[in-house]
Each structure stands twice: as structure tokens, then as C-alpha cells.
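Entry: chain A
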Amino acid sequence: MRKRGGAIMMEMLFYIAAAVALLATVLALSRANAAHALIYLIVSLLAVAVVFFLMGAPFAAALEIVIYAGAIMVLFVFVIMMLNVGREGTAREREWLGGRNWIAPGILSALLLLELMLALRHAPAVTSGVAVTPKEVGLTLFGPYVLAVEIASMLLLAGLVGAYHLGRRFIVRRERRR
Partner candidate 1 sequence: MNATDFQAVLPLLVLAIGATVLMLQIAWVRNPGLTAALAALVMALSALSCRLAAEVAPTEVTPLLQADRYSLLFATLFGFAGAITALLSRDYVSLHGDEPEEFFLLLVLATMGASVLAYAIHVASLLLGLELLSVSLYALIAYPNKSILPLEAAAKYLVLSGAASATALFGFALLYAATGALGFTEIGQGLTVTTTGQSVLLPAAVMVFAGLAFKLSLVPFHLWTPDVYDGAPAPVTGFLASVAKGAVFVVLLRLFLDADLFRYRILVEITGLLAIFSMLAGNLLALLQTNIKRMLAYSSIAHMGYLMIVFMVSLSGDSQALAVEAASYYLIAYTATTIAAFGLLTLISTDASGRENVQLQQVSGLFWRQPLLACLMLVALLSLAGIPLTAGFIAKFYLVNAAVSGHNWILLFTLVIGSSIGIYYYLRVVYYMTRRPEEHRVEQKIISAWRGRILSGVLIATILLLGIAPQPLMHYLKAILH
Partner candidate 2 sequence: MTLAVLILLLLGGGLLAWLAERTHPNLPRWVALGVVGISLLFLLLTLPPEQLALATDPRHPGNWLAQLKIDWMPRFGIAFELAMDGLSLLLLVLTLLLGLVAITASWSEITFKPGLFQANLLWTLAGVCGVFLAMDLFLFFLFWEVMLIPMYLLIAIWGHENKSYAAMKFFIFTQASGLLMLLAIVVLAWQGSRVSGQLSFSYFDLLGLSLDPRVAWWTMLGFFLAFTVKLPAFPFHTWLPDAHTQAPTAGSVLLAGILLKTGAYGLLRFCIPLFPEASMEFAPIAMGLGVAGVIYGAVLAFAQSDFKRLVAYSSVSHMGFVLLGLYAWNQLALQGAVMQMVAHGVSTAALFMLAGALQHRLHTRDMGRMGGLWHQAPRMGACAMFFAVASLGLPGLGNFVAEFLVLLGLFAVHPWLAAIAAVGLITAAIYSLWMMQQAFQGTPDKQRTMPDFDGREMTAMAAMMIALLWLGLYPQPVLDLAQPVLDSLQALATPLDQAHSLVSKAAPAAGSGL
């Protein structure tokens, strides 16, 4: 019974988190102001982290918060601050967001969603299992996936070099302007 009660509670928690994630995402993508949108996005990511946690993936949940919500979103914040997208930009965004623009994308998304749901109709039922501990993740990561780590490092190197090359010019120009 306890277990069942726990399950129900978990389920409730999941629904709440899911609702929050969804709502925050929708809000994030429909905001005119980029900074506001970003906050909503972070909320969404946090909610997803909760879902991770509920699914027994605490390591993933932690990374979600630390790297996704933390590091990556901060990059966005930097850029938004740097570009100083002003009030006009916000106003323009708001203008664009209204009316007809929604129709075709809305229909398409709805269709896609419908199709996904149709496909997931027969998805496997509830299973109960054991959580995957961070240790296990770590062992696997540096076991079979050790080469993935290496390649990922190269990937980050590529991102680094690319970002450097693209961003550098902006910075150089700015400095020159001053």
C-alpha cells in the first residue's frame, strides 16, 4: 500500500512537473521578450529535471540543472545582454506573433503531435524498476563509451574553435569601435 501510495504521489508529481514543463515551454516560445522567454525556458528545463529525477535518473537530473539550465542558458543570457535587443525588437516580435502566422505551423504541429500520439498508443506499459545510479552511469561512460567521451571532446573543441572564430570578429570590431 505504501508503495502504491508512493507511486500515486510520484505520478502526481510527474503530472505537475510535466504540466509545468509544457506550460513553461509554450510560454517561452511565445514570449516577445527574449529575456522573459529565457526564464521560462529555464523553468521548463528545471521541470524536466524533476521528471528525470522521478524516473530514477538523478545524475541526469543534476546535469540538466547544472549544464542545461545553468551553463547553456547563461550563454543565451550573455548574448541577449550583449546584443541589447531593445524595446523596439520586443515590440516587433509581438507584432509578428499575432494572427495568421500561427495557422500553418499550428496545423502542422498538431498533425505531427497527433501522429506521434498515434504511434505511442501502443507504447510499453508501466514498468517498475531500479534507479540507475550515477556510479553505474559513470562506469558505463568510461567503459564501453570511453571513445564517445573522446569524440565528444573533439566535438566541444569544434564548438569552441567555431565560436571563437565567429565571436572573435564581433569582439574585435566592438573594441575597435570604442
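The candidate set was assembled so that all candidates are chains of the complex that A comes from, given by their letters.
Here is the rule we go by: contacts are C-beta pairs under 8 Å (C-beta built on N, C-alpha and C of every residue); 3 or more make two chains touch, one makes a residue touch a chain; residues count from 1.
Not measured: the values here are computed from a predicted model.
**Student:** Once the contact definition is applied, which of 1 or 2 turns out to touch chain A in the complex?
**Tutor:** Here, the candidate touching chain A is 1.
**Student:** Mind listing the chain A positions that touch candidate 1 in their complex?
**Tutor:** The contact residues of chain A facing candidate 1 are 115-116, 118-124, 144-148, 150-152, 154-155, 157-159, 161-166, 168-169.
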